[in-house]
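Removed: one protein chain of the complex. Kept in place: all other protein chains.
Up next, subunit A:
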Amino acid sequence: MSDTSSSLPQQRQHSTIRAGIAKRHARERRFRAYGIAAICAALTAVAILFGMILYKGVPAFWQANVELEIFFDPEIIKVPERPQPQPGQSPAELEKQQLAWERQVTMVNWNRVIKAAIRKAAPDVEIDTKQALSIIETNGRYELRDMFVNDPGLLGQTVTVNLLASANADNWLKGNIDRNLPDAQQQLSAPARALADRLLEEGTIRFAFAWHLFTNVDSRSAPASAGLAGAFMGSLYMMLVVIVLAVPLGVGSAIYLEEFAPKNRFTDFIEVNINNLAAVPSIVFGLLGAAVFINFFHLPLSAPIVGGLVLTLMTLPTIIIATRSALRAVPPSLRQAALGLGASKTQTVFHHVLPVTYPGVLTATIIGVAQALGETAPLLLIGMNAFVAAVPGTPFEQSTALPVQIFLWQGNENRNFFEARTSAAIIVLLALMLALNAIAIYLRTRLERRK
């Protein structure tokens, strides 16, 4: 062995082997490097995407509020007392009277009340009414009206009220529009801008967390008050429809196909078609939904029920395929043992096979639902891309959905304000998705541990 003068061919052989090993090692190192590079590229892309969205969207969660001392001036609010139930009066009549009274309250010039409060907050500023009001969002007058309708006793009292600053004022204070641009390119007039700056300095205007982003509905006449509540409820109803319809149908058909159906050409044909269905682009389901559910079954336009049905069709193949593969992964010995002990086929499936597949089915369901939650294209075709300024009370009422709301805000003409709003809505949608996925992971680990 230690003989260094061993034959030359042997040495050559060794060096060839060594070179071969070195080459193999290099190849392995190279492959690892490729892998790491691929992961880094993917992570950077995700980081850039999330970073951009967070950078743009997070400021929208804080919005300028104006704290005003509102005096409910009897000189301006000249309405009779709220109609009270009279003996012998029918409820319908009372309601009619109250509606008429509410209309009168609505017609009160609330802007004058707000104007007076701004005057009081900045007494020495010379500014005309229109410019002064341009820093308060236009829904301010309805907030005051609602306060008064709820409590007519406010008449003659002074209350501290938090009103939203207008979208233009918010843009100015946040610097969304370059503050050095000349007057002609600004949205607010010079006195209004000065007033906003001064009120911010004095603490009358403060930036507060925009809870109304979650509690308000979409708004165009008062963009600063636009929120996601309507879209959120719309999405929630759709997901309920999807879960209620797609899960039983999907799991049921998967069990039948996997456990009971005979293996023949027909079932093969069905299997191929289910796989094909999973690959159909979602917009096709939208066209189908518009033709079938709206034009044939006459379901209402823009309603979450139709959206839910369309998304059910889309989610079904995902659930069927995942459930089938979960069933296939159950070892046959389990079935044979149950059958050997005298259980019927149905008992075997429902008592022994299905419980083992719960984690798989659950994951499939949640991933299917998460996918449906983010789907936009089919919803555009069934009229869910409409402007809806109400929270839907039932799945049959008109509504939008979260991803569609993002699409709508993205196209809003007030770019300076809605650019941030759009990203904020994306953050909310992403948070929901992450929450859904987290639930899926939690349930899966829990169910698997129990086994």
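By definition in this document, contacts are C-beta pairs under 8 Å (C-beta built on N, C-alpha and C of every residue); 3 or more make two chains touch, one makes a residue touch a chain; residues count from 1.
FYI, contacts and distances are computed from a predicted model.
**Student:** According to its UniProt entry, is the unseen chain "NADH-quinone oxidoreductase subunit H", "Multicomponent Na+:H+ antiporter subunit F", "Phosphonate ABC transporter substrate-binding protein" or "Transglutaminase-like superfamily protein"?
**Tutor:** Choosing among "NADH-quinone oxidoreductase subunit H", "Multicomponent Na+:H+ antiporter subunit F", "Phosphonate ABC transporter substrate-binding protein" or "Transglutaminase-like superfamily protein", the correct UniProt name is "Phosphonate ABC transporter substrate-binding protein".
**Student:** Among A:219, A:253, A:363 or A:423, single out the residue that touches the unshown chain.
**Tutor:** Answering carefully, the residue with contact to the hidden chain is A:219.
**Student:** For the chain that's not shown, point to the residue among A:373, A:388, A:402 or A:440 touching it.
**Tutor:** For the chain that is not drawn, the touching residue is A:388.
**Student:** Given the contact definition stated above, which residue among A:60, A:241 or A:338 touches the chain not shown here?
**Tutor:** A:241
**Student:** With the missing chain put back, one of A:154, A:194 or A:249 would touch it. Which one?
**Tutor:** Among A:154, A:194 or A:249, only A:249 touches the chain that is not shown.
**Student:** Provide the residue numbers of subunit A that touch the chain removed from this figure.
**Tutor:** 99, 102-103, 106, 138, 142, 177-178, 181, 184-187, 219-222, 241, 244-245, 247-249, 294-295, 297-302, 305, 350, 383, 385-390, 396-398, 410-416
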